[in-house]
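Left out: one protein chain. Kept in place: all the others.
Let's look at chain A:
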Amino acid sequence: MSAYRADEDYDYLFKLVLIGDSGVGKSNLLSRFTRNEFNLESKSTIGVEFATRSIRVDDKIVKAQIWDTAGQERYRAITSAYYRGAVGALLVYDVTRHVTFENVERWLKELRDHTDANIVIMFVGNKADLRHLRAVSTEDAKAFAERENTYFMETSALESLNVENAFTEVLTQIYHVVSRKALDIGDDPAALPKGETINVKDDVSAVKKVGCCSV
């Protein structure tokens, strides 16, 4: 609650989604990033949950509204409704379970079907702390990310490894896209909200307005 007021002050609000197979650690990535918490005994995510955190990019405050989704396949019909308006995604797999890596392509398709083509995607190999159990090599994952033209990072929510980096990188990239588009448009001050807007939708549509995410 104490952070509540600070939450209100931001220049940009970006909606991100966390997707990937069940049990890869999406919820713990989220809790690590937003509350610096990790729970070995976490509960299954049903449907969707969300959390927010604001970070500074350049001289701007960027608020991330992050939607965490249920991993079970059949929930995609429900969770995909929450992809709308997302400008960034973290597609998570578990480096110790190869099948979660194999399923990444389907998740990617899911994203591309339901989100804007310009969405910033970070491919995240989580549980990198379990070195002796690794089943997906960094090279394979990197190659995949290059082929699919996404960003890539290996993380450990448990060891707090790269979690901050992964989210910050996505938010920064989105910010760059948005501000570059703003520059392209020129000196139209109306194109960008300057902090006065608190409505989630307005902000997201403002992003759309400047052309980053024309549907």
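The definition used in the following text is that contacts are C-beta pairs under 8 Å (C-beta built on N, C-alpha and C of every residue); 3 or more make two chains touch, one makes a residue touch a chain; residues count from 1.
Criterion: contacts and distances are computed from a predicted model.
Not shown: a single chain whose UniProt protein name, out of "Transcription termination factor 3, mitochondrial", "Proteasome subunit beta", "LSM complex subunit LSM3" or "Rab-GAP TBC domain-containing protein", is "Rab-GAP TBC domain-containing protein". Considering A:Glu41, A:Asp59 or A:Glu139, the position touching the chain not shown turns out to be A:Glu41 (whole complex). The residue touching the chain not shown here, chosen from A:Lys15, A:Lys63 or A:Lys127, is A:Lys15.
Seen from chain A, the chain kept out of the figure touches residues 15, 22-23, 39, 41-49, 65, 67, 70, 72, 74-75, 77-78, 81-82, 84-85, 199-202, 205.
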